[in-house]
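See structure below.
Up next is subunit A:
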Amino acid sequence: MPQQLRVVGQHVGKEAPLALTNKPYVKLEQITKSYGAHTVLRDVNLSVHSGGVLAIIGPSGSGKSTLLRCINYIEPPNKGIVTVGDVTIEGETPVSRRDLRALRSKLGMVFQSFNLFPHLTVLRNITLAQERVLGRTSAEAELIAMQLLTRVGLADKAAQYPSRCSGGQQQRIAIARALALDPKVMLFDEPTSALDPELGLEVLSVMRELATSGMTMIVVTHEMSFAENVSDHVAIMADGCILEYGPSREVIRNPQSARARQFLRAVNER
Partner candidate 1 sequence: MNALLQGATWDDFTSWLPDLWSGFVLSIEVTIASLAVGLPLGLALALGVQTKAMLLRGICLAVVEIGRGAPALVLLQFIYFGLPSAGLPLTSFVSATIALGWSTGAYTSEIIRAGLDSVPGGHKEAVSALGLSRMDGLRYVILPQGLRVAVPALLGFSILVFQASSLCFTIALPELISRAYEIGTNTFFYFPALATAGLFYVAICMPASFLVSYVEHRAGAYAVR
Partner candidate 2 sequence: MLYQLGLILRGLPWTILITAVSLLIGCILGYPIMLGRNARSLPVRLVSIAFISLIRAVPPLVWLFIIFFGVGTGAFSMSPLTAALIGLGLIAATNMAEIYRGGLISIHHGQWEAAQALNLGGAHTFRDVIAPQMFRVALPSSATYAIGLMKDTAIASTIGVPELAYQGARLTQETFQGLKVFGMVGLIYILLSLPIAWLSRRADLYLRAKVAR
């Protein structure tokens, strides 16, 4: 089902995302975020269609993680409009808890530092929110957790504590934990940056599988191969603005701005 929509997304050219004819599932409008006098995001507009996979790349400090964290209001933006499905939240107004819950129920998030709960077993990490947030029985929650653990290849770790798992395994568990709540969109905040390259690969392969299954994904990453080969769209950010946005290969192989070319050259030379 969302597969078709994704095909549509791939045909879209490099116009501003708001000019799209069909309605995007995630839409960020004029997102602005500053800490005191320091502005991290300036008037950022971005959208992702259902089933789309967007990679956000850019030099460190460009605001890409902050942008991602604004989507689920872990960092509330100072200004702007976040729309996810049928939920719309405006930055300036005080946000009601109900809206926040509705917004976050559509969004799963995976962090750079995994953030698994160290005092709970792997299984309990995945069942906790299912029971507390979705009201599933523990039997249901465990069944779903085991299915997801099998999917990420870690069914044998269910009874372990996270500290007994490698970084790559922890990150896959974190993905399973987020998926267990049936999110419509998965947000990934540099999911492989804290990992050795070979451990990063096992996480990337789970993410690739997730993308092929039709999950809508927004991925802040330094992995150029993921941006180029798995995501359908890429946004390059610098200094709190989006420099360039468009279909992955086009943007990566043929960047328009000098700043984007400079960044991509630096990445390729590494």
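How were these picked? Simply put, all candidates are chains of the complex that A comes from, given by their letters.
The definition used in the following text is that contacts are C-beta pairs under 8 Å (C-beta built on N, C-alpha and C of every residue); 3 or more make two chains touch, one makes a residue touch a chain; residues count from 1.
All values derive from a computational prediction rather than experimental measurement.
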Touching chain, any copy counted, for subunit A within the complex - options 1 or 2: 2
Residue ranges of subunit A touching candidate 2 (in the complex, touch as defined): 72, 74, 101, 104-105, 107-109, 111, 113-119, 128-129, 132-133, 161, 163-164, 174, 177-178, 181
